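Note that this complex is displayed minus one protein chain, with the remaining chains in position.
Order of writing sets the chain letters: A, B and C. Residues in each chain are counted from 1.
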Amino acid sequence: MIIVLKPAISKKDENEVLKEIKKLGYKPHVMRGVERTVVGAIGDERTHQSLEVLSSWPQVESVMPVQKRYKLVSREAHKTTSTIKVGKQIIGGKKFQVMAGPCSVEDEMQLMKTAHAVAKAGATILRGGAFKPRTSPYEFQGLGEKGLKLLAKARRETGLYVITELLSEAHAELVAEYSDILQIGARNAQNFQLLIAAAKTGKPVLLKRGLSMKIEEWLLAGEYVLSNNNPNLMFCERGIRTFETYTRNTLDLSTIPIIKKESHCPIIIDPSQGAGRADLVVSMCKGAAAMGADALLIEVHPNPAEAWSDGAQQLSLEGFAKLMEELKPFIAAAGRD
Amino acid sequence: MIIVLKPAISKKDENEVLKEIKKLGYKPHVMRGVERTVVGAIGDERTHQSLEVLSSWPQVESVMPVQKRYKLVSREAHKTTSTIKVGKQIIGGKKFQVMAGPCSVEDEMQLMKTAHAVAKAGATILRGGAFKPRTSPYEFQGLGEKGLKLLAKARRETGLYVITELLSEAHAELVAEYSDILQIGARNAQNFQLLIAAAKTGKPVLLKRGLSMKIEEWLLAGEYVLSNNNPNLMFCERGIRTFETYTRNTLDLSTIPIIKKESHCPIIIDPSQGAGRADLVVSMCKGAAAMGADALLIEVHPNPAEAWSDGAQQLSLEGFAKLMEELKPFIAAAGRD
Amino acid sequence: MIIVLKPAISKKDENEVLKEIKKLGYKPHVMRGVERTVVGAIGDERTHQSLEVLSSWPQVESVMPVQKRYKLVSREAHKTTSTIKVGKQIIGGKKFQVMAGPCSVEDEMQLMKTAHAVAKAGATILRGGAFKPRTSPYEFQGLGEKGLKLLAKARRETGLYVITELLSEAHAELVAEYSDILQIGARNAQNFQLLIAAAKTGKPVLLKRGLSMKIEEWLLAGEYVLSNNNPNLMFCERGIRTFETYTRNTLDLSTIPIIKKESHCPIIIDPSQGAGRADLVVSMCKGAAAMGADALLIEVHPNPAEAWSDGAQQLSLEGFAKLMEELKPFIAAAGRD
Partner (left out) sequence: MIIVLKPAISKKDENEVLKEIKKLGYKPHVMRGVERTVVGAIGDERTHQSLEVLSSWPQVESVMPVQKRYKLVSREAHKTTSTIKVGKQIIGGKKFQVMAGPCSVEDEMQLMKTAHAVAKAGATILRGGAFKPRTSPYEFQGLGEKGLKLLAKARRETGLYVITELLSEAHAELVAEYSDILQIGARNAQNFQLLIAAAKTGKPVLLKRGLSMKIEEWLLAGEYVLSNNNPNLMFCERGIRTFETYTRNTLDLSTIPIIKKESHCPIIIDPSQGAGRADLVVSMCKGAAAMGADALLIEVHPNPAEAWSDGAQQLSLEGFAKLMEELKPFIAAAGRD
């Protein structure tokens, strides 16, 4: 930690700060500058009690951490890139993966039709919400266990693996029974009890970025998964909340090189939530592939105009097949299969 | 709903839109403007299936809702102002209430010392975290049930009522046993399963605004409480996330007149989380009182510099007593006791 | 400056950084921590070339400034609070000042009627736009010099002083001839050439905060005024841009204690732009007065519904008179006249 003292404080005031630094288990190191005195507090910032409380002292102008707060998710801790095995598929490896399916599971026909179509077009993982977090209590909340059973049926029929959202600690075992990957949604990205429950199922966890989550906070939320003995974590960018109203969210594609640099975990892009408009999804998929994303998570529906949730952002079956064709040269240019 | 059609579409394309509107249970009403044709879809937007999916149709430029999405929390539904009884105290009434206490319950001495001091200075409700949501898994996570027991002891000794945070559905009954008000924190403000679990305990619920929650979303989250048969809801503004880095969050005091206008539920201000700096808290409390807030939620600690969490934003016991004195003329000017 | 080196770099790499620090005119001071080495670069950060470029070096993890970048506007540089004389009125002194008037000057009758009404209600300064910055080129751009002449006439008739916006360097002398205070609008808050031109007229300058301006940037923009030999600067908060859409902007009232703490210059609040809705303005004025603002800048119009610009946020003459009455106890509670 670096502690910047206020200008022109007395020797006595300075000594009090130094004493407190020692009391908290750090070794102080004083550096006198032209206008301000700076104290380096030497010690492991992750195991000692935080010195940030010093910022409330009248003698102190600011306190700046030096070490990174995340550890297990960091590339420093794990130099090689992690890959995640989902059945016969590998996420984060040479093969560019596509997860696709409806926003919500609505009925058997809708799901089977979509599953067969996305499998045919080249997707390997089927997405579909059975438990849906909805802004209003009066909106469709998902089919629940019935939806999970339909997903399992689609898996048997198509060979696709399944990803679905976990909404409640109470459902962790149930959802893990039917799903190959557990998704933690943006609204629950800092619901740490849910993250721990998901980690403990042993299933791979896809952690979406919260609407106003800083990258450091996202990595630290991931740390809750890894520190609960589940190494199979992937990050998923789905757009952040900004002042712009043209799109539903602002998809932050810079997270691709940033997560690759800071972490060893795979990075997935969800352009459907990011754009909130199907007509922008295709372009964003191309950008994501070119920038080195490991996979895409795309909403596809046989009839987007009649979807029970988020119709505006879902691709049609034909639209998805066309996208998969158009993506090929970009995936190849990025050195992926 | 208002559906704006793209300019210069064919009669056939227009008819398809009208047909779909009818199919979804609305009556279309066509209005031809200078450049664009607009269709009013008449029907109850809250009970019919949403027409927003039409925005994905190629014929449609935009879809705009006309009705408000929230109902039970709205002032339209409930013309008189709601008050909440917490023991002998009333929140939302003539008396301006102050809830104060440490960020985290750390040990018996810290809590009792704070409880006696805030009671003496005029607070009626004791705050204190027993389960703490922390950005990093390596930070202090709260004393858990032991913390709840200390809060209950402080209640017995001081006569203060208790508010504490509920973090997990699994703890709802436990926390409700010890606490007079359940707090839903900013990170869980759209954890709807937790909101439902809190509502079902029957205890009053204080719902903090999420870091990037629009006012409409906040009101709709509150709707989850009221629609689960718990009428005792209060909203608590604690700062939103913006680009500014001088303060931890940007406290949005305009929520006071807005919540008063849109809803019948009380509005509480938490300036400690909002500012993240004790030196700004006093000024913000004055503003909140002047603008008509029903209560304040303030972090107070016997020794902020040694607090186990968020030391920078906690007031000292002396600082709190001084604040309570300074607030008096502003509370009086706002017509409160 | 504090330079944090990457973990585990070679001695040779470290020496290159130290050599560069010396070359840029600083004295390096090495501190070895548990995981990382930190270098303090001692020297005056405001006069030496910036060390921030080092952050592009592969050996360097981050570079953190220690000194504040603003100087003349800071309270460190000028311990006593500055006041600004505008004719017989003083801004920043014991008297709470109110500046009021229409968004745009539209015609003589509108302006005179407003001027007489706001003067009678207690305002001392008349606001009114003659040159208007409009988002669209097809919107009313202001009466220009004709508007300035009407403002001057209103000053003669009512004794009110005049504040109006300066939009173009080319108009600096013209606007200064008719106006007692020059306003720099939010869109031009980092139009440094305009700030310099305004400063050079010698008239007091009111600098609005830009829509996405950090407080540090705002203070530095003010530095352009003071460093061009004009000491009569006041800051004006008018709302920042956030994700919230209920209000036009989010009025950041925490700027009142922050500017008071960081700077010696007065702080003014403009609740009309901040809220974008007249029905919220009254409450925000009370908050601003309670929190210690030096003045208010309020939009008032004889018939808001027929205003040529921003009608939604302007108070009626009666609304303004009522507000002035209601504000009195809050101004008194804040220790002002």
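Heads up, the rule we're going with is that a residue touches a chain if its C-beta (ideal position, glycine included) is under 8 Å from a C-beta of that chain, and two chains touch if they have at least 3 such contacts.
On a predicted model such as this, the values are computed, not experimentally measured, just so you know.
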Residues from chain B at the interface with the omitted partner, ascending: 2, 4, 7, 29, 31-36, 38, 40, 42-44, 64, 66-67, 76, 212, 241-243, 245
Missing-partner contacts on chain A, residue numbers: 212, 214-216, 240, 242-247, 250-254, 256-258, 261, 274-275, 279-280, 282-284, 286-292, 329-330, 332-334
Hidden partner chain, residues of chain C it touches: 20, 46-47, 49-50, 52-57, 69-71, 133-139, 167-170, 187-188, 190-194, 211-212, 217, 220-221, 223-224, 227, 241, 277-278, 304-308, 311-314
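In the analysis below, only the chains that are shown with their structure count from here on.
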Most centrally placed chain - per-chain CA mean versus overall CA mean: B
Copy pair chain A, chain B: interface residue numbering same or different (half cut): same
Between chain A and chain B, centroid-to-centroid distance (C-alpha), Å: 25
Touching two or more other chains - residue numbers and ranges from chain B: 212
